[in-house]
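Let me give you the structure first, and then I'll get to my questions.
Complex shown without one protein chain; remaining protein chains in place.
Naming follows writing order (A and B), and every chain is counted from residue 1.
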Amino acid sequence: MLARLVGGATEQLGARLGSGAAGVVQSALGNLPELFIALFALHAGLANVVQAALVGSILGNSVLVLGLAFVVGGLRHGMQRFDSDRARMVSTLTLLAAATMAVPTFARAYHAPAAAHTHTLSLICAGVLLALFVLTLPSFLRSRGNEEHAPPRWSVALTATVLGAAGVGAAFTSDWFVSALTPAIHSLHMSQEFAGLVIVAIAGNAVENVVGIQLAARNRPDFAISVIVNSSLQVALALTPVLVFVSLAFSTHLTLVFPTLLALVLLIVAILGAVIVNDGRSTWQEGAVLVGFYVVIASSFWWGT
Amino acid sequence: MLARLVGGATEQLGARLGSGAAGVVQSALGNLPELFIALFALHAGLANVVQAALVGSILGNSVLVLGLAFVVGGLRHGMQRFDSDRARMVSTLTLLAAATMAVPTFARAYHAPAAAHTHTLSLICAGVLLALFVLTLPSFLRSRGNEEHAPPRWSVALTATVLGAAGVGAAFTSDWFVSALTPAIHSLHMSQEFAGLVIVAIAGNAVENVVGIQLAARNRPDFAISVIVNSSLQVALALTPVLVFVSLAFSTHLTLVFPTLLALVLLIVAILGAVIVNDGRSTWQEGAVLVGFYVVIASSFWWGT
Partner (left out) sequence: MLARLVGGATEQLGARLGSGAAGVVQSALGNLPELFIALFALHAGLANVVQAALVGSILGNSVLVLGLAFVVGGLRHGMQRFDSDRARMVSTLTLLAAATMAVPTFARAYHAPAAAHTHTLSLICAGVLLALFVLTLPSFLRSRGNEEHAPPRWSVALTATVLGAAGVGAAFTSDWFVSALTPAIHSLHMSQEFAGLVIVAIAGNAVENVVGIQLAARNRPDFAISVIVNSSLQVALALTPVLVFVSLAFSTHLTLVFPTLLALVLLIVAILGAVIVNDGRSTWQEGAVLVGFYVVIASSFWWGT
């Protein structure tokens, strides 16, 4: 599939350019499908689908995929331990970034004077998130240096072609995906929130999801957790503010004023994620309860108005 | 008292059958008073007392009893450390299970489309919790193997008789307790929520409570915390869904759509519990603040409509 091809090409790029630069490309390309889908959905006026998809990406990574990784890793290798500084730091950063993302919604819901200014507050919040992303980006590139890469097997031309083709492919697939989404929502009687939170979020994060679970299966829990939680962090720090600002050029603006339950879920999930990762141990039982938690949350959003 | 007798009989059973099987019986019997009280209360139409009692069990264990255990242990032995994998795992599982339990309430309160379907959502949530309990039960039985047991002093017949009698006794006591509860609520002018959250919850968890505090006093903080938090976990994973499904046969159905403050308290308490246990150290000051937190929460529910 497309996602796997991009993954392969990025790995080749990493072997050639060094893992730092490859990290940028991998991050950017891993979020490319999400970005394209969100852009097409915003273009189609589905702002609430995109809002749900942003929260759903973090929920999907930090609950469903983390849970599946714990189940797979735990059933194969028993209790897994992960104590690396990187896994902890990424999970703490994700908690903080997700909590920041949730503030405008709480301000709208619980602070009457701010309710009239939520659009401004949403832009301030997006600006702060983007500034944090730009500030911290260089250090993340450097700190990625100790990942392992196989020697390059593809030529530069092949890698570039694959990546270019993948970009175009992602755009086309995303367009098709979004245009197929609306009829699917109607025929299955699911809500737009459910479509965004579950369907779009899982589709958009396919690469990281598969990679994270595979790493857990290979008993590399530290790396698995870094990849999974890092994907949540990128959604909060990069994808979200970029979409907010890009949407200013569209007729449908994206704001960070979510439906209240979405923001609450986002905050709860971020706290749970940080507690689970700081805990430093995982078992398949923990994974199973995470998956159960995901099922109940997803069910809550099934019904539409 | 009854609770102590059941505890003694279970220990005898453990010495005879092996600690794994004894774990099942101990868990089941430790929750027997709670189960009976809840059933009689549901039969008497007191669904909101039962809802409060479920949250109150988790609150009582993870805040009041944990606090008392910290105070007793801390005053006798100074700062206590607990770093066992088991204590951490149980507290993480409890956090996740309690968070799952709270989702239907938040969906009702903060997501209009789900409000019309909360009964269905409540059943889904109960189903997920029960499935998680059934899935994880076998592994819990096995992992209990390293607890210590004295050699059996009672005969099989005596043990069986005591346990059987205790079951019948628990049923009678619970019946009497519930029938005495309603007049007591009226004469003391307390709310039904307070009765459930404080009175029923403490009465129903007497065994685990005493055991947990005794273990802390004997400077076995890891074991104490496992017992205390495990009791919360059983309420969320086993007692709650069983009561939801059994109540379908009654005229008063139990749902997991709690009053909002109860669900919020449940979530906060679960998060605090996990943070405190992951912290890995306890002092009597921490215990004192936990007890103070319990007093303030209990006070909030004193007033009825």
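Quick note on the criterion: a residue touches a chain if its C-beta (ideal position, glycine included) is under 8 Å from a C-beta of that chain, and two chains touch if they have at least 3 such contacts.
Since this is a predicted model, take the numbers as computed values, not measurements.
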| item | value |
| --- | --- |
| Among A:A44, A:M79, A:A114 or A:I202, residue touching the chain not depicted | A:A114 |
| Residue of A:L32, A:V49, A:V103 or A:I185 touching the missing chain in the full complex | A:V103 |
| Omitted-chain contact residue, chosen from B:S155, B:S179, B:N219 or B:Q285 | B:Q285 |
| For chain A, residues in touch with the removed chain | 85, 88-89, 92-93, 95-97, 99-100, 103-104, 106-107, 110-114, 116-117, 121, 124-125, 128-129, 131-132, 135-136, 139-140, 267, 271, 274-275, 278 |
| In chain B, positions touching the absent partner | 79, 191, 193, 259-261, 264-265, 268, 271-272, 275-276, 278-281, 283-286, 288-290, 292-293, 295-297, 299-305 |
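By our rule, only the chains that are shown with their structure count from here on.
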| item | value |
| --- | --- |
| Centre-to-centre distance between chain B and chain A (centres being mean Cα positions), rounded to whole Å | 36 |
